[in-house]
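With one protein chain held back, the other chains of the complex are shown just where they sit.
== chain A ==
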Amino acid sequence: MTTTTPDRTATARATFVAAAERRATSAVTWNLVGATWWIGAWFWAIYVAVLALQAAVPLLGGDTELRSAAGSFTAPWIFLFVMGIVLLAQMSRLHLVAGGTRRTLVHGEWRAAAIIAVTFGAAGWLLLALVDLVVRALGHDVRPVDGILVTSGSGTWLALLAHVLASGVLFTTGVLVGHVYRRLGGWRGTLALPLTLLPAAVALAAFEVAGGDGPLVLGAPAWLVVLIGGAIGWLLAAWGTWLVVRDAPVE
């Protein structure tokens, strides 16, 4: 095997660099997605058991009107927030040691967040929809407690949108928090939490507004509030990550 080193022509170099960046970005993306789902398998196993128990106990007790399983709908979001912190703490230095750059690291994180958002969000939404379906099929009523999931009209699809966006925002916010702790250390990282948690707060506040009974912001439909709030939160977290990482030294 020969060592692949850059050719001196500009074209060859550009091709080499583009391929290297694709490879590095892809490594971050798929390792993050893989690790999240690998560890996530444990989470899902526990989560499914909890949901089943949550639905079964009242049914066995003879309740005819049930709280929706959606009562624990934020659990996957919290899981992703923690995974964002943990996985990036492990992977960021390794990536630079392996010849990646801060740019490819952040791009990989962004792509991983998108894939995780869609897959985790859809899985979480599907699971909750399934539980409600089973409860209804058994002849019981579902009394939802989470406005965001049952907003009249486009409730089902709104819930899907919220799950996907929340998964992306929470994971990216976790990544941001993890990078800030790595860069600033324990004390300053903790002091920065009000700022680093802001993206998640923005998104969750938007979801709360969209799911509430009161008038929506500027009369906008719920889905638009969820979309805009989620997108702003996500962009804030992604932008913050880049600001923190772009010139971070490797300790």
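Note that a contact is a pair of C-beta atoms (placed from the backbone, for glycine too) under 8 Å apart; a residue touches a chain by one contact, two chains touch by 3 or more; residues count from 1.
One rule holds for everything that comes next: contacts and distances are computed from a predicted model.
Undergrad: With one chain of the assembly withheld, which option in "Xanthine dehydrogenase family protein subunit M", "Transport permease protein", "Anti-sigma factor antagonist" or "ABC transporter ATP-binding protein" matches that chain's UniProt protein name?
TA: "ABC transporter ATP-binding protein"
Undergrad: Which listed residue, A:27, A:116 or A:169, touches the chain dropped from view?
TA: Going through A:27, A:116 or A:169 one by one, A:27 is the residue touching the chain not shown.
Undergrad: Residue-wise, where is chain A in contact with the chain that is not depicted?
TA: Residues 1-8, 13, 16-17, 19-21, 23-24, 26-27, 31, 35, 86, 90-91, 93-104, 246-247, 249-250 of chain A touch the chain absent from view.
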